[in-house]
Structures are given as structure tokens and as C-alpha cells.
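One protein chain is absent from this view; the other protein chains keep their places.
Labels for the chains are A, B and C, by order of writing; each one numbers its residues from 1.
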Amino acid sequence: MRNESLKQRLGFGVLLLATLIVVVPVLSILVLILLKGWGALSWKFLLTMPRDGMRAGGIFPAIVGTTYLVFVSIAFALPIGVMAAVYLSEYARDNWLTRTINLAIINLAGVSSVVYGLFGLSLFVIFLNFGVSIIAGALTLGIMTLPVIITTTREALRAVPHAYREVSLSLGASRWQTVRHAVLPRALPGILTGAILSIGRVAGETAPILFTVAAFYLPKLPTSLSDQAMALPYHLYVITTQIPGIPESYRYGTALVLIGLVLVMNITAGVLRARYRKKR
Amino acid sequence: MNRKTGDMFANSPELGTCPRVLRPTNPPEFGDGEKVKIRAENLNLWYGDFQALIDVTMAVREKSITALIGSSGCGKSTLLRCLNRMNDLIDDVRIEGSVRVDGRDIYASAGDLPALRKKVGMVFQRPNPFPLSIYENVAFGPRVHHQAKGGELDGLVEESLRAVDLWDVLKDRLRENALKLSLEQKQRLCIARLAAVKSEVVLMDEPCSALDPYATMKIEDLMRLLKAKFTIVIVTHNMQQAARVSDETGFMLLGELVEFGATTDIFTRPRDKRTEDYITGRFG
Amino acid sequence: MTAGGVKISVQDLSVTYGRVRALKGLSIDVLDGEILTIIGPSNSGKTSFLRCLNRLIDLDAQAKVRGRIRLDEEDIRNGLSSEDLRKRVGMIFAMPIPLPLSIRDNITYGPRMSGQIDKAALERIVVESLRAAYLWDEVRDRLGQPAQKLSGGQQQRLCIARTLALNPEVILFDEPTSGLDPISTAKVEEAMIELRKAKTIILVTNNTKQAARVGSRTAFFLMGDMIELGPTADMFTVPRDRRTEDYIVGRFG
Partner (left out) sequence: MKRSLRRAKEFALERLLFLSGTASVVFVVLIFVFLLREGAAVFGHVSLGHFLGAKFWYPISSPAKLGILPLILGSLLVTAGALAIAVPLGIAAAFYIAEVAPKRLRTVLKSCVEILSAIPSVVLGFLGITLLVPFLKNFLGLPTGLTAFSGSLMLAFMAMPTIITISEDAINAVPREYKEGAVALGATHWQTLVRVVIHGAFPGIIAAAMLGIGRVIGETMAVMMVTGNAAVIPRTIFEPVRTLTATIAAEMGEAAQGTPHYHALFAVGIVLFLISFAINLTADLFLNRGKKR
């Protein structure tokens, strides 16, 4: 028996080691970016235009561009995603169509981000003639984030006890009334979590906007949805690989802003989810 | 440790002061030569803030069948799971009091849990064979405890399957996945797993509730057979089952062991009004 | 109300879940104003039968239902919308399930969903239903509180009140006291017997004594078949079928 408990300790030790190998780099990355990027942060950095071929000045247009992209894409994807999830979880029967839809969702989630870029270029930029524009990029990002919204909403709906539906129906409520009054209110926090998560995801994506929105250097703010725009992740890519001689702190600063934005979204979602779970 | 019935509760003075617990009577057939296998004393258990067991004291005689009855949520399964420390698997559980198996307090120290659970085996409500072959299911325990190897193991598997009357039916199907068996066969297989590790006590948590009447009857027959070798504690929601198979019965209500005594007494001359209410079906 | 006329007529009802046959061609007439109790071990098809009567079984995508059920001569699958059917045939579940709303909103849920918006009428419904379920005195001062704060027994009576708010003709009880203590059980049974004066009641229970106490007729189900149906008193004293007897005296289940 001693033997077995020794084996167990050894086994668990190996598992712990593996976990640490995964987790420690994550934490060090965060700390590193925070330390090295903190110095660059200032109101000037956040709120002014880039100058000198982006070697000086700020990242304001990139922040604005990313904000545009986030809001337009969520405004497009959230209603469709939530309605799709409601359909799948509350209405759809288990038949070939539902299976096809599920497969489609899994595939949308699995398609390479750069392929989304190609698709956006082909459909929105060229075929629909939107040109390289915020709207083209936002729609591309919206479709890309659709599976995230559908899946999280569906989970939220599933977490609502089945009994509530039975009770509501047994009281003569129609299907939609049941969804509207007995199910959706319970699922709202979960749906919100999904929306916030996808905001984080949209904000951080680069490949899908490469050929659909992103401007290399554009020292003015977009005025309409059919304008090009700069975006944070693309900006980080550009100043990292395309332009030599940029002060390192600028790069770390940009990375910090980007990762900060994404993490704030994730943490908000996490807190929301935790509070919602506790309440139930 | 071999104690006589007379001093079974001798060292638990709290009993007299606790108004909610009826002092269990000593059943008449609890004679001198008989041994107490398990003894729970002043057992209290909390799930978070909820107290699921309230000052439970009882004794289980060796090689007998003890039944625990009561409506759902009364704590009978919880009590059962205290006897092999299965409640340890749940977060947020707090336990006070003692449970002695062969005189040794199983909650006294960290102890050797695997050895305890090997000695005090458990059969669950839903038969739970592993997703392995029939042979591997029976061999699981002996392998884990390094009790047998190779040819020895084959013999042990056969012996264990014979003990539950499965050998003749399954001897040619030992390599098949155990999940293919019928519910009753699965439940028998689960008992065979215990036989294979030479368990001394078998705890049964509503072992027949998933079975049809015929299978129930056969499992009950098996229990009567097994009594020769094992000490059995069974939790059941079917009072008549308790009446049919058990020697002693305990009735639980809202976490208390309301009454404990010889089965014939409980069912014919219950001393507590609540026991009578339950047995005559006024609730539950 | 006099017992006598046929309220619900079930003909040749079968339910299958995939390959499992839960009900095998069942025919039974439920009489107006009776308490029909259904007993039998688990998996005997009792609950499936009950859920056919208000078509809640439609929710289960796996379940295939065949046969005919008529409520007052109307076919419940063709003549009636499921919403209208469920207003006439209410249901109480095994576990009390208050919706996460206030006590008042729980009661008014059904009426509101069917379009009742008059405040005074709704308030009247709340009072009447709670009275009929023997709950009014206990909750009259806290109608605005969340229903989930009530005790288990109170919650179950709230569920009864909630069903009564729609003034159904038939009420289905699915093991309504299986999670309750003796006192709450007695109260729920009391409410049931009282209701019988105005409603038709079908009670599924695994407590045979309960069936004996409240039933006017009793049916014994076993593995999807109805083994025996008769006046409750006869069933418990002189069961005709050996299996019924075995079950009633507890040889299995």
C-alpha cells in the first residue's frame, strides 16, 4: 500500500509539473508586458496621432479603429447569434437540419482566421463592392465571432432548469412566451458573458482585417463605416515587423494596451459568470 | 475487537442527555456469541450549513443484514456513505462522532482509506461496472491491491463470479464489455467485484431500485446467500424489502435515526409514532 | 359534481422512447369528478401516461406517441391547441418548482400569459387560488417575496395554487408528495380531496397507502401495461391479479 501512495505522489507530481510549464509562462508574459509597457503609457500615447512614420506620437487612431470594429461586428453578430442559439436550444428538433447547423457552427469556429480574411476580401470588399472599409472588416469579424456567441448563449440557455419550461408550458403559456418569460431572463447574464468574450476576441484578431480594413498608416480618424481604419493588433504587427528603429517601449506599450483591452473584457466576463453562478 | 451487546453503548453518555435520539433497544437475538462489526456513535454530518445526520448511534452485527429505511432525503444514504468514508469525496462535508469497524475508529486519523474501502465494499443504486471487460471488472480490485496475479487471478475471478451465480452464464463471455450486460447482471457483477477483493462488509445503496420485480427477487435471494460470508447494510425505500431480507432495521427521518431494532419489532411493534406513521404509509 | 360522465377517454395509447416501449396500448376512461390514482413500480409508464394527457410529452424529442386521447369528446391532438389543452388540464410535478418570481407573479403567470391584464382580476385570482390551496393564511403578508423562499411543503401548495389560477377542469398530480414530510403530505392530500368536488384528478404515486387514502379508483401499471383498474377499496382488499397483490404487499418495487 505504501508503494501505491508513493506512486500516486509521483504521478500527481508529474501532472503538477506539466501544469506549471503551461501556466508559468502565461503569468510571466503578463508581468513582462506590464513592466516593459507601463513606461510608454501616457495620455499623449493613448490620445494622439502617430508621427514620424509611427516612430513617435501615439496610437489614438488604432484605438478608435478597433473600437469601431468591435461595436459594428457585435451589433451584427449578437442578434443573429442569440436568435440562432434560441432556435437551436428551444425550438429545433434533433434532425438532419439541426445536425447540419451544429456542424456548420463547429466549422465556423474552426476556420483559420486568415481564411476569414480571404472570404471578407472576396465577398465584402470585391463582390459587394464595400471596398477596404470598416464595414467589410466588421462583418468579417462578426461572422467569425458568431460561433462564440451561439455556443455561450446556448450554454446559458441550457443552464436554465428544464423544469421551468415544463412549468410554464403546463400553465398554458405558448412556446415563445415560455422562452421570453421563463427562460431568457435566467440566461441573460450568460448571454452577456458571451458577448463580452467575443468583444475581446474581435479586438485581438489581426488576420481577418489584413485585407478588409486595416490601414498601414493613416493619420486621421475614420469618418464613416466605408473608410479604412487602423487597428491595434495590426498596428502592433506593423511596428514590430515592418518598421525598423521604433523604440521598444512603443511596441510594449501597444501590446500592453491591446492585451489590457482583451483581458479586461475576459475578466469582466469571468466575474459576471462567477456571480451569476453563485446566485443560482 | 469483540464486544458484547450489553456494553455496546456503554461509553456514550451523551445518549441519555440527547432528547431527540431514542436509545436503541438491544434486539433479543443479539446474543452473547455475536460480534459487532460496525458501530457508529453520535455521528453528525453537515453539508455546508445543512445538517444531514443528527446524532446517529447504531450497531451492525457481523454476518447479518441491517436495513435503513426512510423517505427520500432523510439521510439514509448519507449514513451509509459514512461507513466507508465515501462522503470524503464530496466538498464541504463536516463529520463529527465516530464510526468503528472491528473496533477501530475509521475517522480517528487519516488511516488507510483504500484498505478500509476494500474491507467495507459498496454497491450502488445504479449498477456501475467500469467500461472494461467483464473479466477486468472483477480483476480490478485484486489488481489494484496486488492480491493476485496471472493464473491466480483467473481462479479468483471464477470464484467471485460463482459467488454471485454469474459464472455459468458468463464464463464464455469474459472478454466482452461489461456495459453490455443486463441491469441485474451488472448489479451482480458489482457484487462480484467486492467478493474478489474479499470485502467483509457490503454496503448497498438501494441496490434494486433500478431493477424489475423479478430481478429484485433474485438479488434479494442472493443477499440471503451472501449473508453467510458478509455483513450487509442496505438502504432501501421499499419497506417491504427491508422486512423481507433484514435482521435489524433502522428508521430515519430528517437526519435522525428515529428507531433501531430487530426488524420484526420495527414492523410489528414500532415504539415511535413517526415510525408507525411511516410504516403504515401516512407519508413518504 | 357527480362522478359518472367520461371526462377523458384514452384509446390504445402507446409511447416509445427509441426502442424502449414505455406504454403498450393502453385504454382507459377517466370519469368526471373522480380521483383516479395510478400506482406501480418505477419505469412502469405512469409518468409517461400523465404527460400524454397534457401533451407535455411532446417536449421529449425521443418520445413517439400513438393512440387517441379525447377530452370531453375533443381530440387533444387535432381539435385543441396545446396551450388551450394545458389550461384545461393542469399539472403538479414531483418536485415543487416555483418560477424564480415573486409569490404573486407565480400565481398570475398562467393568467397573464393567456392575456389577462386587469390588475383587480389578477389580484382576485391570487387570493382565491391561494385560499383553495390552503396557503393564503401563511403567505398573505408577503406576496411580493420570492417564491423560492417558501418551505418545500408551501412551495408545493403554491404550485397547486398556480395551477388553480387557470381554473382547470382536470389536474394531474405526478408523485406530488414524494419530497415532503408527513405534515406537508397531509396538507397536500387534504387540498386534493377538497379539490375533487370541482375537478377531475389523476394522481400518480409510488406510495400505495396514499393511493388507498385518497383514490376513488385505482389503476395498477406494470412495465407499460395496465394490469388492473377498479374501485380503490376493492383493489386494496381483493386485488384480482397476482401481480397487483405482489406489488401492494410490497413484494417488489
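Criterion: contacts are C-beta pairs under 8 Å (C-beta built on N, C-alpha and C of every residue); 3 or more make two chains touch, one makes a residue touch a chain.
Source: prediction; values computed, not measured.
Participant: Touching the hidden chain in the complete assembly: which of A:L34, A:M49, A:A92 or A:I243 does that?
Facilitator: A:A92
Participant: What residue numbers in chain B mark contact with the hidden partner chain?
Facilitator: 84, 86, 89, 91, 113-119, 121-122, 124, 126, 128-132, 140-141, 143-145, 179, 190, 193-194, 197
Participant: Provide the residue numbers of chain A that touch the chain removed from this figure.
Facilitator: On the chain A side, contact with the omitted chain comes from 4-5, 7-8, 11-12, 14-19, 21-23, 25-27, 29-30, 32-33, 79-81, 83-84, 86-88, 91-92, 97, 100-119, 121-123, 126-127, 143, 146-147, 150, 174-176, 200-201, 203-207, 210-211, 233-234, 236-237, 240-241, 248, 251, 255, 258-259, 262-263, 265-266, 270.
Operating definition for what follows: only the chains that are shown with their structure count from here on.
Participant: Indicate the whole-number Å distance between the mean C-alpha point of chain A and the mean C-alpha point of chain B.
Facilitator: About 52 Å, centre to centre.
Participant: Where the centres are mean C-alpha positions, what is the separation of chain B from chain C, in Å?
Facilitator: Centre separation, chain B to chain C: 36 Å.
Participant: In chain A, what residues contact two or more other chains?
Facilitator: none
Participant: Give the residues of chain B that touch two or more other chains, as numbers and ranges in rising order.
Facilitator: Expected reply: no residues.
Participant: Which of the residues in chain C end up touching chain A in this complex?
Facilitator: Within the complex, chain C touches chain A at residues 54, 56, 59, 61, 82-84, 86-87, 90-91, 93, 95, 97, 99-100, 109-110, 113-114, 159, 162-163, 166.
Participant: How about chain A: which of its residues touch chain C in the complex?
Facilitator: Residues of chain A touching chain C: 93-94, 161, 163-174, 177, 181-182, 186.
Participant: Which residues of chain B touch chain C in the complex?
Facilitator: Within the complex, chain B touches chain C at residues 71-73, 209-210, 212-214, 216-217, 238-241, 243-244, 254, 274, 277-278, 280-284.
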